[in-house]
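Taken from a larger complex, these chains appear in their original positions, while the remainder are omitted.
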């Protein structure tokens, strides 16, 4: 692994998941690997789980960690050839080259704008850093992908799955705010790499990008989609076609214990209780959300370990 | 010690203070204790001394430290059963469980609102984290208590006291802003645990909670209260009865060198010069405020040491 910006950076997902599960049993066995190595984490957006789990993962490997919360005081220019006489005081060309000299790995969080579809699809921030940096880039959730979350999801699925080919349903849920597609995209792409029977369910108008969905089954009737599910991953996203719009907040799409039945419940967190999913599910025995969050550490750690080993 | 949210978590205050004074002589003797252990510090309010001293204490024990300044970007829900369709994006149930997986100890600062007395007395933030977390919670100043400050005060008192039972006066001081009761509460409660002759002095209307004061002497006449004092702890707080109100800014309550006489002067800092106390006191030989601030490190360190040893 030379970078971890999307799931295509994974050579062998089975092996990676197994390696992560082994690592989890003894997280401190590679403390020497990160000696005198520095992870710089750049947050263009706020973070709880990603911040804590990735920092912990790096420290579990003996790395130094420097966290930068990027804000209005440090505005970057991303376009080529601009006359920089407005608000941006530094070009990403310099920023990426400079930080590369202080870091052995740069992890970046930069959400979708949800207003400029083309820019979001270009992954302006992430791809610019990747273009100019001389050290590996890790995606801590970009405009279109959240591959660390998807890896944690794969680890969790492996830990809790008894079947050879479980049925996995990604079910859209209502939410008061317009949310990005990154988690849903990466979850779908990850499931496409695994031996699972995947289907996606959402109201009409909430179709994810064709480039992501490919030939995955989409069922607009949630009840039909959930039938015989082993794992139900619930997540809100805004419309992709009517880009960034909230087309529906239909509460009948909220996940309930009755709908879930005996399936395992997954969500990336944070989750709005009694809007996305009812209390009974989250507080019940079939919720995997806390285990998923725990696996964020080992997903990040196995990625960083791979990057360190390939430097 | 299984947690340190209030002074009732202390088994034996004498022993704890003595242990802290020993630790201070060689702060790095337990560097292995915190190996591969992580302290997550959550600041719902800003901090200087608490941030620096607690972080230093943890590092003195070899712990990793992750600091999160919680702000508007991460609003937590604390009520049960809410339909979370407003601003809070995460419930403390998930937050506390999740952070517990990344941390071996969670330290929390969450001040009083001074507007909602009932909520403040319930210690909504601290008690919710304590309810749902699976690792020890440390109080870095909550709505009603500041037990790390009180422990630093006890250490300082021990270091500077020549008497068997010194006279200690907690004297209210004027301040332009409405301040919480946490420091005063914990100081009173700590003194009640020690062999001291304690009295509290403040203008009428500034009575602290009965649950804190118990049978401690309250003297409304500052001059009378200060007579023969060995230690004078000066602190402003807002009214408890007229909750959060500034009833008086009477400058005659400011501590002066003349009033102090030969007594030692204590204050938790930050302190407003020439409002709470005159320059002559702070710059004079009887001020213990810098020593007190130094003892914040050893107070935090002895608490963290106890928590680590009992895990």
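Order of writing sets the chain letters: A and B. Residues in each chain are counted from 1.
Rule of thumb we're sticking to: a contact is a pair of C-beta atoms (placed from the backbone, for glycine too) under 8 Å apart; a residue touches a chain by one contact, two chains touch by 3 or more.
Keep in mind it's a predicted model, so treat the numbers as computed, not measured.
Here 2 of the identical protein chains are placed; the entire complex in the file holds 3 of them.
Here is the rule we go by: only the chains that are shown with their structure count from here on.
To overlay chain A on chain B by their CA atoms, one rotates by 120 degrees, a value rounded to a multiple of 5. Spacing of chain A relative to chain B, judged by their CA centroids, is 39 angstrom. Residues 27-28, 31, 46, 48-49, 51-53, 55-56, 59-60, 176, 269-275, 279, 282-283, 289-290, 293-294, 297 of chain A are the ones that touch chain B when the two sit in their complex.
The part of chain B that touches chain A in the complex is made up of residues 36, 38, 40, 64, 66, 68, 71, 73-74, 77, 81-86, 88-91, 93-95, 97-99, 101-103.
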